[in-house]
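Notes follow once the structure below has been shown.
Here the complex is missing a single protein chain, while all its other protein chains stay put.
Letters A and B name the chains as they come in the text, with residue numbers starting at 1 for each one.
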Amino acid sequence: MSTAHEAHGHHYTTTGLDNRKIAIWAFIGSECMLFASLISTYLIYKGKSVVGPYPHQAWTDPSTGRVFAPILNIPITSASTFVLLMSSLAMVLALSAVENKGKPMPPGSGWWDKALTSSKLWLWITCLLGAGFLGFQAYEFTSFVHEGLTIRTNLFGSSFFTLTGFHGAHVTAGVIWLGTLLAIDHKRGLMPSDTLAVDLAALYWHFVDVVWIAIFTLLYLIPD
Amino acid sequence: MALATVLILFALAACSGSYPNSTFQPTTDFNRDLTSLWDKMMFWGTIVFVIVEAILIYAIIKYRRRPGTPEPRHVHGNTLMEITWTLAPALILVFIAVPTVRTIFKTQAEAPASALQIEVIGHQWWWEFRYPEYGMTTANELYLPIGRTVNFALRSADVLHSFWIPALGGKRDLITNRTNYLWFTPDSTGEAAFNGSCNEFCGLSHANMKFRVFTVSPADFESWATHQKGNAVYPAASAASAASVQPVSNAASAQTAIAATTQPPAPAAAAVSPGFVFPREKVPPHVMPTTPIPPTVRIADAVIAAGDAERGLATYSRSACIGCHKIRGNPSSLGIIGPDLTHIGSRFTIGSGLFPNDAKHLAHWIKNARAMKPGSLMQTLGKGEHDPIMNSTVTMGGLTDPQIADIVAYLQTLK
Partner (left out) sequence: MATVAASPTYTSSAGTPRSVLMDWLSTTDHKKIGVLYLHTSLFFFVFGGLEAILMRWQLMKPNNTVLTAEQFNQLFTMHGTTMVFLAIMPLSAAFFNYLIPLQIGARDVAFPRLNAFSYWVYLLGGIFITMPIFFWLAPDGGWFGYAPLSGRSYSPGPNMDFWVLGLQILGISSLAAGFNFVTTVINLRAPGMNMMRMPMFTWMSFVTQFLIILAFPVITIALVFLQFDRFFGTTFYAMSAGADPLLWQHLFWIFGHPEVYILVLPAFGLVSEVLPTNSKKPLFGYPVMAYSGILIGFLGFGVWAHHMFSVGLGPIADTVFSLTTMLIAIPTGVKIFNWIFTMWGGSIRFTTAMKFAIGLIAMFTIGGISGISHASPPSDLQQTDTYYIVAHFHYVLFGGAIMGIFAGIYHYFPKMYGRLMNERMGSWHFWLTLIAMNLTFFPMHFAGMLGMPRRIYTYDAGQGWELFNMLSTIGSFLLAPATLLFLYNFFTSKKRGEQCGPNPWDAPTLEWSIPSPPPEYNFAKIPMVSSRYPLWDLTHPERTSEIPHTQTGWTEAEMQTGEYDMTPMHVETETRTAKELGIPMPSSTIKPLFVALGIVLMFSGLLFMPKGMHVPAFVLMGGGAAMWIGFLYAWLTTPLEEHH
């Protein structure tokens, strides 16, 4: 009788993939349902708020006469979306840098080729762009509160802040995750053998990014 | 066999008087449609049940292990058989699905324009019924004209409820911020009384959110509705025209109150001309509640009997009652939180179908509604009574037993 597994070395897996790789896909599948529920709720409640401020139209408070402008700031959010998308690009480069670390540089490589081999550089950029996105979100949230929209104001406020807040929490978790990878990279250097660890973070990061594209399109770009 | 018993029991249940809330009564067009669907499903369900259980029982008896049983033949499957028992249920489902879809569209079509409109508003834990055609509001008791389609517009004032009269048809939920509709024609009920209930869990006293339905002839309905539309017919309120009969009427009402401690309310005193009220003698026993009065709430029969309607009117009009209740014709009673009491005397039950509407129960109810019905929004009013929600004893502004008896006497005149 053959035994596929010897006591030493790597654990045998059916697919040959690491368990964590399977688990992160299962996790992302689950997260899809989470965000689907949040986004559906936002869309179901779209236009149902009894009082303003509203996302895309102006509103006059009948009791005070105060006029509220449409609250969503599309240009600023377009910029933050761009920042988040760029962070995904940086993430791709970081993963590739880790995978190819230690490979000899072909002759005639310039500074750009050298830069591409630096996992620290690209992880830093990913992290900073992620943090930048969070900065945009913090700005957006505070300005909304100043303009009179809080999580308690109306159905729009509740569903908007909860949805984007959940996304922001995911970005925050991602930045912390990338931060731990950076710490490891600074401490001992990420090696091709660490590819899986970076790959998992990258999958998560891209997922969070894709979710934002859905949110940006459905919340910001499509008017009522 | 068990199933035969089941069928017999159901058949009995369908028409037997001992099952007054049976859903199998051919009272309305709606319910006949539902019962016909049920019959189809019972038919196919019985066939499936008998076949499956028979094969199962046969198999476990036939193939039980006995000494010397040879090693069984090891089939791993049989495509033809598996296709058969995939397609057979599918075919049966077609026989159920077609009438189902037909009935869905039939019963959920818009009600005919000639239908009697009734607005049903669910409250924790009672029912408000409005008849916009008659500009009139009542509570917890519905009158429906036999033979005319009635269209209920269902709304909720607070949480979700569900409107159900099992003997007349299916239920429909009352959804906050939405309006639902349910319609049917009570064409085969005869002059009859039915129980209705709330069927969506709505909090503490969900079980105590019941109502009554009376199907009456169109002429009687007209009489009832016209009368209900009018203001309260308290003799004092119409003193100008009925001044001379007033004392008689008062005496009569006092007698009624005494009588009512032993028997439910009788039609109004002869002095005023009330509209139609469902005849007392035709009210079946299941319509009269049997809820016992909690032993902690006490008020002596003699005190209740001594109640005076005239004093009651005065006390009522100064009491907390008017903050929540409306009595059309009584200028100080304008509340809208609780049930409309304009014709409370013509109703058979109080507390949303929880107690019979007689002097004794009404007095206990006024004294401590919250002990009588858990969570009741109506305050505990009796002086010295313990309010279970506030967890305090009523002192200031509480009503004494004689005061309560007076109010009861007053309310009972409001036929």
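Please note the rule applied: a residue touches a chain if its C-beta (ideal position, glycine included) is under 8 Å from a C-beta of that chain, and two chains touch if they have at least 3 such contacts.
Since this is a predicted model, take the numbers as computed values, not measurements.
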Residue in contact with the excluded chain [from B:Thr137, B:Asn151 or B:Ser205]: B:Ser205
Interface residues of chain A (partner: the chain not displayed): 1-5, 7-8, 12-15, 17, 19, 22-23, 26-27, 29-31, 33-34, 36-38, 41, 44-45, 48-51, 151-155, 157-159, 162
Quickly run down the residues of chain B that touch the omitted chain. 9-10, 13, 18-24, 31, 33-34, 37-38, 41-42, 44-45, 48-49, 52-53, 55-56, 59-60, 63-65, 69-78, 81-82, 85-86, 89-90, 93, 96-97, 100-101, 103-105, 107-109, 124, 158-160, 162, 164, 166-167, 169-173, 175-178, 180-181, 195, 197-208, 210, 285-286, 289-292, 374-375
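We take it that only the chains that are shown with their structure count from here on.
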Using the average of all C-alpha atoms in each chain as its centre, how far is it in Å between chain A and chain B? 55
